[in-house]
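Notes to accompany the following structure.
Only one protein chain is missing; all other protein chains are in place.
Let's look at chain A:
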């Protein structure tokens, strides 16, 4: 029945709608050194807040829906997408990501509806990456095909673990077998465009069990793996259990070892680590996430979504950090009343923007290249900012950081301790930008022309 509705939809749609067909893994979206791209483009993040249950480690903005609000939510997602696209005045959306919650619980029509709205406002290329996060239950698996029809061309499957015992501890509602089946189906539908999420540092995990789990995974996964260390977040059930002594997580040096082993193992299997937690073969990187780390604009739609863009539609000049209202019910009301449910907006000054570019860019193994930096800091190059600091020199000398003709980046060793180096880098950035500002002001005062 769903397919028939979709076909009807397709026929009724305006010619501007993209064709829904198999998309080959085209080349990476052109970076463009043109700074007009900075404000003319954006990626789109859409948040589906509902889940059937809450995993024991999760502190995301998610809700167990009591009544079926799907139609209302869908409509509001459309409306907010439209409103914010207009506000940003971008001409092109480079990628779309449906996250949550459990977006695979949403109806494929929801996906189609949002995509249609986007295509109706801006240019959305056929090749643009459209990712959907998938919870690998049988239900999720059964819908994958319809999601493809709706326009999804990449899947990110939350596998987390291949041990059923651990899945229970994590509070997941699927078995490892079901996860494997979901991966298989996804690979059938979108070969080379499937990503798998796995967690390490789980309770009771050892380095050995992790290694063998990884080899199991590598037999069945596609070309993209995301590895996340489990972090105990205050307010989660797992946190409480660990505090109460009912569960324990591996010691720090053990998780450090797990991370290093995984990096090595994946490398041996042909995966290139391109970010702290992300690994890809055959260039199957996540373009959407890359745009975060490269400091591009992004528009966040849905309860609790975050955005970074310049509201040109209001005459804005600075990039803003924006957050949508967290609570779905409240957010729905606000969208109905004024078209979007933006709760907070903070203008990012020059330094703040640079700070974000630095912190995000350093997470990539390619780091920040000079041209990229120049887009955001035309007057102060990387060498000027970081070349003089004694501490940075120490990082360079000890081989954790590299500053050369390409740009600034972490070494293999440095990436694992990036957060230990960031404060020093930020101190330098603050110092040099304010010094530049002062000397510019002085020059102006002595020669105001």
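Everything below uses one rule, namely that a contact is a pair of C-beta atoms (placed from the backbone, for glycine too) under 8 Å apart; a residue touches a chain by one contact, two chains touch by 3 or more; residues count from 1.
Throughout what follows, contacts and distances are computed from a predicted model.
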Given the options "1-aminocyclopropane-1-carboxylate synthase", "Peroxisomal acyl-coenzyme A oxidase 1", "DNA-directed RNA polymerase III subunit RPC3" or "GTP binding elongation factor GUF1", say which is the protein name UniProt records for the missing chain.
"GTP binding elongation factor GUF1"
For the chain not shown, which residue from A:81, A:117, A:255 or A:377 touches it across the whole complex?
A:255
Which of A:187, A:287, A:340 or A:400 sits in contact with the chain that's absent?
A:400
Given A:98, A:155, A:298 or A:331, the correct residue touching the omitted chain is A:298
Which of A:306, A:333 or A:436 contacts the chain that the document leaves out:
A:306
May I ask which residue of A:209, A:229 or A:411 touches the chain that does not appear here?
A:229
What chain A residues would touch the chain not displayed?
45, 61, 228-229, 231, 252-253, 255-257, 259-260, 276-277, 289, 292, 298, 300, 304-308, 321, 323, 355-356, 359-360, 363, 394, 398, 400, 415-424, 426-427, 430
